[in-house]
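Removed: one protein chain of the complex. Kept in place: all other protein chains.
Letters A and B name the chains as they come in the text, with residue numbers starting at 1 for each one.
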Amino acid sequence: MIEQTQFTVHARHKGFHLITEEIKQSLPPLPGTGLLHLFIKHTSAALTINENADPDVQADMESIFNHLVKEREPYYEHTLEGDDDMPAHAKATLTGSSITIPITDHKLNLGIWQGIYLCEFRHHGGNRQIVATILS
Amino acid sequence: MIEQTQFTVHARHKGFHLITEEIKQSLPPLPGTGLLHLFIKHTSAALTINENADPDVQADMESIFNHLVKEREPYYEHTLEGDDDMPAHAKATLTGSSITIPITDHKLNLGIWQGIYLCEFRHHGGNRQIVATILS
Partner (left out) sequence: MIEQTQFTVHARHKGFHLITEEIKQSLPPLPGTGLLHLFIKHTSAALTINENADPDVQADMESIFNHLVKEREPYYEHTLEGDDDMPAHAKATLTGSSITIPITDHKLNLGIWQGIYLCEFRHHGGNRQIVATILS
């Protein structure tokens, strides 16, 4: 069986944000066994799974990504949409536009330290649209 | 239901290439609701989703990835297959060998700015094989 829903997560500032609870509240009741696929319909934001406990991890992720793909590199050609735009596209590909999570016993089968992150790579990215597809 | 097809995308020069239309033409009619999984059967090329409008984005993605994983680093041991080979393997893991896209109303439910990229990380990569699996 396949079930699909589309929803919006509200605008956040540039950075890595834990959105596990917001995602859960946007989903219908989960099947006993299955997969949840989450897809973000944007090219300057991404989804990932990472540590859900210490907010320092989210801050350091932001620093690390800013060092990996810096703003205003002299070789950038795509500069008209702002200093944060081209780095955002590269970070989106490095992170990925979707995640897939197993569903077991009607729950997301995440590890004890795992949470879902919205990676917002733009300063004013606005609301972000997500498509959730549940396979069972 | 599950449907699967394997096809070849023609050889491209090293770089990021928008192949959304070529992919669509290689697929059977899409179901009303589902998922499309695309898998590239190679370790020096990859698939990603990124901006479909300005070709400068594709050029800058290529530059950024070349700066992230440079050729001829003194610590490389795997050098017999050419200067572009080991960086290609690392870039393939940074990008990923598959993408999964929601299908809604018989169409790929991509964001308005999203397209499918073939990331060719070798100078002479040749044709690339892709397996498409459609779940519905």
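Here is the rule we go by: a contact is a pair of C-beta atoms (placed from the backbone, for glycine too) under 8 Å apart; a residue touches a chain by one contact, two chains touch by 3 or more.
All values derive from a computational prediction rather than experimental measurement.
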item	value
Contact partner of the left-out chain, one of A:Asn50, A:Thr79 or A:Gln129	A:Asn50
Absent chain, residues of subunit B that touch it	2, 4, 6, 37, 39-43, 68-69, 73, 75-78, 86, 89-90, 92-94, 96-98, 100, 129, 131, 133, 135
Where the unshown chain meets subunit A, residue by residue	33-35, 48-51, 54, 56-57, 59-61, 63-65, 67-68, 94-96, 99-102, 104, 109-114, 117, 119, 135-136
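Note that only the chains that are shown with their structure count from here on.
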item	value
Subunit A and subunit B: spacing of chain centres that average the CA atoms, whole Å	20
